[in-house]
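Before I ask anything, let me first share the structure, which is written out below as C-alpha cells.
For this depiction, one protein chain was excluded, whereas all remaining protein chains were kept in their positions.
So that you can tell them apart, the chains are marked A and B in the order they are listed, and the count of residues begins at 1 in each.
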Amino acid sequence: MTTVTTTPTSGEAEAVIIRRAQPWWQLLWRDKFACVAAVWLTVLAFCLIIGPELLGDTATQLNLRARNAVPGLENGPMWILGGDPLGRSLLARLIVGARNTISVALTAVFIAMTVGGTLGMVAGYVGKWVSHVIMRLADVVQSFPSLLLAVIVLYMLEPRVGNLIIVLATTRTPIYLRVTRAEVLEIRERVFVDASRALGSGRFHILRNHIAPIVAPTLLTIMTVDFASVMLSESGLSFLGIGIQPPAITWGLMVAQGRNYLAQAWWLAFFPGLMIMFATLSANILSSWLRLATDPVQRWRLETHKKEEDDK
Amino acid sequence: MLHSSIALIGLIVAVFFLARLTGDPTNLYLPIDANLETRQEFAKLHGFDQPSHVQFVKFVKGIAEGDLGFSIRKQRPAFDIVLEAYPTTLKLAFTTMTLVITFAVTVGALAAYKPRGVFDRVASISSLSTASAPDFWVAITGILIFSVALRWLPTSGMGDGIEYWIMPVTVLMLRPFGLQVQVVRASMLGALSSAYVKTARAKGVRERRVIYVHALRNALLTIVTVAGDQTVGMINGAVIVETVFGWPGIGKLMVDSVIQRDYAIVQAAITITASAIFLLFIIIDLLYVALDPRIRHR
Partner (left out) sequence: MADKPLLEVRDLKVEFRTGREIVKAVNGANFTAYPGKTLAILGESGSGKSVSAQTIMRLLQIPPGAITGGTAMFHGVDILKMPMDEWRQMSGKKMAMVFQDALASLNPVFTVGWQIAETFRIHGECSRSEAFDRAGALLERVGIPAARDRVKDFPHQFSGGMRQRVMIAMAVALKPDLLIADEPTTALDVTVQAQIMDLIKDISKESGMSVILITHDLGVVVDVADTVAVMYAGRVVEGGNVIDVLQQPAHPYTLALLRSAPQAREKGERLQPIVGSPPDLANLPTGCSFHPRCAFATDICRRQAPPIKSVAEGRISECHHAETVHHEPVHA
C-alpha cells in the first residue's frame, strides 16, 4: 500500500470546517433567540434566589381596594398585572411562585440526573446481570405514561412536596440512565481508556477522569429540556390538585385557582400560565442551541454569517 | 417484546404491592373519615385481612378471569367502567396522532430543506413554543377566548359535531406536534446530508424526489419510534384535556377516581392501560421490522 494516509474523503470538507472553535458567548450572541432565553432564565434565577426576600410580605398582603383588580397602574406598580380575589398583588405572587415552581423542577431534574447518571455508569461498566436488572427497571418506569404514574403514586402517598419531587425525578431517571450507559459503552471501548487501564488505573479513576467529562455535556443538554418538561408535569399535577397544596404557591396551582374566575378576572389564570410557558420555552430554546453548539458537525450553522446563508 | 412483557408484569405487581405497603388498604378505598367499624367490615368483605401473598394470588386469578375488582362507589365491576371509558380516549388519541404525524412531517421536512431559512426559523420557534406550552393553560385560555368571549365553540362536553372536537384535539396536539416537528427536522437533516442522498443527486434525481422518497423513507424509522412513544404519552395529555373539557374518557375517569378514592377503578385502569401499551409496543416493533430491511434480515 502507501504511506500517504487519508481520512474518509466524504468527511474531508467537514473536517476542514470545524477546526477552530469560537468561544461560547460569541456563538450565543449570534443566536438572538438563545440570547433572549438566557437573559430570561437569568431573571428567573434572580427571582428564585432573592425575589421573595426582596418583596417581604407583599405577596400575602391583603388590599381590599385591589380585589380582582384589572391589570394596570391604578393600584401602584406591584398591581401592574392585576390583583387576586383577596386583593393580593399578582406580580408579587408570581415572583414568590417562581421559587416553588423552579426549585421543585430543578431539584427533581438534579436528582434524576445524579441517580440516572450513576446507575447508567454502573450499568455500562459492571457485569451483564446487574446491568440487565437496572435496564428492565428503567423499562418499567419508561413504558408507562409519566403523568399517570405520578397521579397514581401521589394518590397512594401523600401529595407532599418531597413525594412530588421523588415521583417527578423517578419518571425522568431512565433517560439519563440510558444516555449515560450508551455513552459509557461506546467510550470504554476507545483506545485511551485501554491505555489508561494498561497504566493500571482503577475503574473509578477511568469513570471519573475519562468518561464523566465526555458524558457531562450531553447530560447538561438533556437537563435543560428536562427542566422544561418536569416543570410542565409539576404544573399539570398542581393544576389537577394532586401536586403542591395551598397555601403554598406555584404557577400551576395559580392557574387552577384562577380558572374559577375565568369570566371575571382572566388575568388570574393567564399570567401564571404565561410564566410557565416563557420559562419552558426559554429552557427549550437554550437546549436546542446547546445541542447545536456541542455538535461539531452542525456547529458551522451557528458560526456562519446570516448573509451568506441566503445565497443558494 | 420480552422486555415489554416484563415491564407489564412488573408494573401490575408494583401497583398491587405499593397499595399494600402504604399501610391500611382500606385507606385507599374508603373516605378518610370512615370509622373503624366500617373499615374492619370492609376489610373482611374484600379479604384485606388476609396475608398479602394470599391476596396477591387472588388478584392474579382475578386478572386472568377478567375480574379487576369492584367499584364500591359505583356499585359495578371496575373492568366494565374502564372499558366504557376507553373508546372515547382512543378516538381522541387516534384523531390527534393522525393529525400530528401529517402536519409534523410536512412542516419538519420543509424546515429541513433549507436549514436556517425563514421557514425553518418560523417552524423552529413555533414548534418549540407548542412543545413548551402548558396544555391545561392553553385549554382554559382557549375556552376563555373561543367559548366565553367569542362564543364560537362549546366550553366542554363531548358531542358529535366538529365544534366539540376542535379545542380538545388542538390542545392534545400541541406537545407531540412540537416535538415531532423537531424530530422530523433533525432526522431529515441527517438523511439529507448522508452519502446515499449524494448518490441520488448524482444520479440526477430531482430535489423533490430526493426529499420525499430517499430522505423521508429513512427518516421514517425515527419518526415511527417517536410517534409510538407519543401515542403512549397521549394518556398524559388526555388526563388534562379530558378533565378540562369534561370528556368521559380514561384520563378523566382516573383523575375522578383518584379524587373520590375509588382504588378498584384506578387499579383496573392501570392494568388495562398497561396491557394496551404492551399491545402498542408489539405493533411498533412489527412496523419497525416492516420499515427497516436491516432488522428484517438479521
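We take it that a contact is a pair of C-beta atoms (placed from the backbone, for glycine too) under 8 Å apart; a residue touches a chain by one contact, two chains touch by 3 or more.
Given the structure is predicted, the values throughout are model-derived calculations rather than measurements.
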item: Contact with the hidden chain (one of B:T95, B:S193 or B:Q260); value: B:S193
item: Touching residue (missing chain; options B:D67, B:D229, B:D256 or B:D292); value: B:D292
item: Chain not shown, touching residues in subunit B; value: 193-196, 198-207, 209, 214, 217-218, 221, 291-294, 297
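Everything that follows uses one rule, which is that only the chains that are shown with their structure count from here on.
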item: Length of the line joining the C-alpha centres of subunit A and subunit B, rounded to whole Å; value: 22
item: Residues of subunit B touching subunit A in the complex; value: 3-4, 6-8, 10-11, 14-15, 18-19, 22, 28, 114-117, 124-125, 128-129, 131-138, 140-141, 143-144, 148, 182, 189, 195, 198, 232-236, 239-240, 243, 254-255, 258-259, 261, 266, 270, 273-274, 277, 281
item: Interfacial residue positions of subunit A with respect to subunit B in the complex; value: 10, 33, 136-137, 139-140, 143-148, 151-153, 155-157, 228, 232, 235-236, 239-242, 252, 255-256, 259, 262-263, 266, 269-270, 272-274, 276-277, 280-281, 283-285, 288, 298, 301, 309-310, 312
